[in-house]
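Shown here: the complex without one of its protein chains, the others still in place.
And now, subunit A:
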Amino acid sequence: MAEQRISYWAAEAEVDEDLEDVDLNLAIGSFGQTDLYEDAKSHIDETTLLAMQQQMAQQAFAQIPDVVKRFIVHFYQAVQENNLAEITVAYESGWNRLTERFYAKTEWPEAELIAPLVNDDPIFLILYRELYYRHVYSRLQPNLDDRFHSYENSCELFNYLLNSDGPVTLELPEQWLWDIIDEFIYQYQSFSVWRSKAASKTDDELTSLGDAGQPWSSYSVLNVLYSLIQKSRVHEYINAVQEGKSQEEIGDIVGEYGVLPLYRLLGYFSILGLLRVHTMLGDFTLALKSMENVELNQKSSLTRVTACHVSTYYYVGFCYMMLRRYTDATRTFVTILNLILRMRQYHTRSYQYDQINKTADRMYALFAICNALSPNRLDDNILNIVKERFGEQVAKMSRSEEGIPAFEELFTYACPKFVSANPPPYEDGDALVAYLEEPHIDPAQRHLKDFIADVRAQLPVATLRSFLKLYTSLGTSKLAGFLDADEEEMVQQLMVLKQASRSIGRVGNEKGLLEGSTVSNNDLDFVIDENMVHITESTVGRRYAGWFIRNTEHAQRVYDGLKNSPLPVPIRPINPPTQQQPGQPQQPKSATQGKSVAWGGVKTVG
């Protein structure tokens, strides 16, 4: 604690110099009255520092920079008044800026400390702790207490939302609601991974884990998500919207909770949360099944939160890959990667930009895997980026057995974090000792091994395909000779090739994400007539329309923009020089004129 206090001061001293900068940048108004800092600065000497180490909460409170205090008061008022615009600014801008300035390496002040500033308002304090712990998880190393307390705080928040008398009147920005769900699942995952590493626990941690019961259990996390979904009746809402019901009818259907954006959005984000939790637990089927009612297209989305789109498509694409529906996976990645590319210019300054980019990179890697297993030309643009970024791996993956490490590398890099549902037996000392003596496999390794087994089964396919491309018909014994393989084995591999060129895919507007039909996914097709292979190849023309349509629309927007902007007003004083300027070129011009006249004269003469 002492160290942290010192760094508070250190941070402040550092900040002092460019405090004005802080204030100007804050879009939130007048936090940055600097006068009070002078005061604080004069107190920094060793005796004060020493004294401070024994200070009580009162003095700790005094240590909180005034900017921060004002920010918290302002934030609190915005929440009190349900002023969404102000809350958004405080949440997206103020919090992050103050974090950079004062709390880059330390915790924000504890909720108890700032409680007097906000009238001890329990709801605001819960929200404050939500941000406090999220900051600890993202910037610092959460300790055991942080993990337990952040869980308790999440429970309090959800309890308040779900179990008050009737719906609560609180309003929060979409982005924050998404972050609440996202962070809740992240902390669950973080805890599960941390908990599964029994060998590195200290004695204190072992005791606490043994006594702790079940914080962050899978059941409790799923329970929250399902409760939010049920309370908000968001599935009913989505269905009603899809059926084109009127606002009034929808209101009747979704009830007093569902009509409020807070509940509806939390419900919607919880569906996407289920997708993620089920994926982390290795239940790829249930993950997609949870999304049954959600339509994956830009038009029908209930929210404008980009991070939510990106994450959803990532998990859906990954699940498709694990269901070996490579075409569907590829299509999912292509859609969102194109969107990210197009939005790039608007998002470079967003605080989530890094996260979005990281997820995009992983999707390029997954795209590379899918394309290696089921090559297609869905989108040349994305394919080219993939080749740029993962060129080495892409080349290796086409080289049968040698390619396996490349598959492993990309899978390990791009797969989601997996968790195991059951903790080591912390509550039973003897069992724990036995547990520690056995070797354990990380869940990600299990999924990897399983996936690679499938990749191995498909290995001969690429070579066979490249041979068949050269012929229209070919005897099986001849083909076996080329490949230096046993004829019977080669015929069996041909069946594998045939199966690999068919997959389940979505063809139209199937209702659930699990639905689909058998589709052919390769240009090359063949059939075996006893001992003769007949081959055909389909050609797919390049697709230009989308590109042209997008760019025509863009050009029209630019044109409209130009047309609607006011004409530049000519400024008088510039006139004389502009008169002069034409005068200057007029000389050469007249010269050329003269020349042409002369030349013309010559011509007429001639």
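Keep in mind that, in the parts below, a residue touches a chain if its C-beta (ideal position, glycine included) is under 8 Å from a C-beta of that chain, and two chains touch if they have at least 3 such contacts; residues count from 1.
The rule is short, and it goes like this: contacts and distances are computed from a predicted model.
Colleague: Tell me the UniProt protein name of the chain this structure doesn't show, selecting from "DNA-directed RNA polymerase III subunit RPC6", "RecA family profile 1 domain-containing protein", "Cyclin-like domain-containing protein" or "ARM repeat-containing protein".
Modeller: So the chain that does not appear here would be "ARM repeat-containing protein", according to UniProt.
Colleague: Sort through A:R139, A:K245 or A:R324 and give me the one touching the missing partner chain.
Modeller: With A:R139, A:K245 or A:R324 as choices, the missing chain is touched by A:R324.
Colleague: Quick one: say which of A:E107, A:D121, A:E171 or A:E515 touches the chain that got left out.
Modeller: The missing chain is touched by A:E515.
Colleague: What does the interface between subunit A and the hidden chain look like in terms of residue numbers?
Modeller: 218-219, 222, 226, 230, 281-286, 289, 322-324, 420-422, 424-425, 431, 434-435, 438, 440-441, 443, 446-447, 450-451, 453-454, 456-457, 488-489, 491-496, 498-499, 502, 504, 510, 512, 514-518, 525-531, 534-546, 549, 552-553, 556, 559-560
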